[in-house]
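This report refers to the structure that appears directly beneath it.
With one protein chain held back, the other chains of the complex are shown just where they sit.
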Amino acid sequence: MRDRSFIVAGLVLFLGLVTFPVWYNVAARTDPGAPALARPSAAGVRLLRRGESARLLASEPSCVAPREYMRASHMRLLTEWREDVVRRANRSYVAYDGHRYEKSFTGTCLTCHGDKAQFCDRCHTYAGVSPTCMDCHVTAVVTP
Amino acid sequence: MLEKALTGSRSYWTWLAALVAAVAIGFAAWLVQLDAGLGVTGLGRDVSWGLYIAQFTFLVGIAASAVTVVLPYYLHDWKAFARITILGELLAIAAVVTCGLFVLVDLGQPARVLNVLLYPTPSSLMFWDMLSLGGYLVVNVVIAWVTLSAERSEVPVPGWIRPVIVLSIPWAISIHTVTAFLYAGLPGRSFWLTALLAPRFLASAFAAGPSLLILLALLLRRAARFDVGRDAIRKLSLILTYTTIANLFFMLMELFTVFYSRVPEHMQHFQYLFVGLDGHRGLVPWMWTSVALTLVALALLIVPRLRHDERLLAGAAMAMFVALWIDKGLGLIVGGFVPTPLEDVVDYSPTAIEVMISAGIWAGGALLVTLFYKITIEVRQQVDAQAPAFPNA
Partner (left out) sequence: MSIDRRHFLGLAGLSALAFAARPSLDGLEGPASDERAPAGTRWAMIVDPKKCLALDGCTRCIAACHTAHNVPLIGERRHEVKWIWKERFERAFPSDENAYTEEALKGKLLPVLCNHCENPPCVRVCPAKATWKREDGIVMTDWHRCIGCRYCMGACPYGSRSFNWDDPRGHMGATPASDYPTRTKGVVEKCTFCEERLAKRQRPLCVEACPEAALVFGDLNDPKSQVRDLLRTRHSIRRRPELGTQPAVYYVI
């Protein structure tokens, strides 16, 4: 084969180009590590839990779903909420721990996780995703 | 077989280059529209459909008009149409693709277009229009591919294609009927709320399509030495004559109903189009040009001696095509929206971006037609060179 050296050289070049993102990031140590999310605002938690029974108030503050679930599937929850509220006028959500919430991104989620830049954007920027939700669902920090 | 589109003369490539340039400009303009929103067009709250949807409507008609050559050839054995049928089917494919593009650029959220299929809504004519146009495209692609391949391999077409071809005939009628139903079922738009709209659409399509086919056939004879035959052109011109008469007749029917009954809501649209309303006269010269062109075309078509003169026929075909484009591509949509349901008279004129996008899409359609016809001509010439007396022709 006369062209063996060209073919091998071409293959090596191709492999180098295609794996560039991997070895470049390793060499330049550009991995910032897992993002640190801001803690939910205590005032927001108090606001959401206003009017709950003593038993529920005594339990630990938590999100509308377990943290691990929210990490992996908060978009699924939000999409279900969206369909329920918009198309079925169903706004009441009873969480896994018995707390009752209104299905509202701005009214519920953002009451505790009010600061988009300190919370939502941390992971989204790290993962390189830009959800369009905030184009419409305003994210003014809610101060109770 | 597709590789036959990749070899050609200098003029062929120059023509393709010009079309690609026009498409590129249109695409760039569409990117501007995607970014800024449909506000860059001349559309507004009152005239919410304009140039794009008008072109869509006109092109659905062209797509449906394939039936004017398919029906006589396959159902009634008009052998004269042997070489022109494929041209009609290929024109239909290009027209369906092009009209789909016009719908896409008209959408405010084009990325969500699949919602129409994900959430089927049988009550909506737009849902049925998408289905029927999609199906018509598939049917015609299958027919064109199978018949061209068979011709190229010099074998008879497989038997199963015949029922598919016969199916394409009522399907062609249905695509344009469904498109007419888009408009004809809206209670608030009295210009369109007429049982005559679908028949008018069909008559208009069956005149615009043959006009275009005649012009293309004459062009192919000159530019590519591909002759569909004098008989084919003569018979097609006869069809054009009768559909021109039908168009004129339907228009007069509309005028009678509207102006004899003197219901203001119905009269106002025709007044706006033909004499102006409240000082708004923008479309008046266009509509009268359309009428004048129709009458000139009719005069040239109705006299056999004049119709048989191919130069005069070309003139008549061009006149009819332009007249019908004005009627359906401008008058129909704007006339339906003006005056508004609140009896407001507003103006609409497309912006430069709108025109660039529209021209780009038309150029895309012309590009498809060029490529398809090039392949067809090459196949034909290859077959003719090898077996000139092939009985299939």
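Letters A and B mark the chains as written, and numbering starts fresh at 1 in each.
Heads up, the rule we're going with is that a residue touches a chain if its C-beta (ideal position, glycine included) is under 8 Å from a C-beta of that chain, and two chains touch if they have at least 3 such contacts.
These numbers come from a predicted model, not from an experiment.
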Omitted chain's touching partners, listed by label: A, B
Residue of B:R189, B:R221, B:R234 or B:R281 in touch with the missing chain, whole complex considered: B:R189
Which residue of B:S124, B:S153, B:T257 or B:Q382 touches the chain not shown here: B:S124
Sites on chain A contacted by the missing partner chain, in the whole complex: 82, 86-92, 106-107, 132, 135-140, 142
Residues from chain B at the interface with the omitted partner, ascending: 36-39, 43-49, 103, 106-110, 112-113, 115-121, 123-127, 130, 182, 185-189, 264-265, 336-337, 340-344, 346
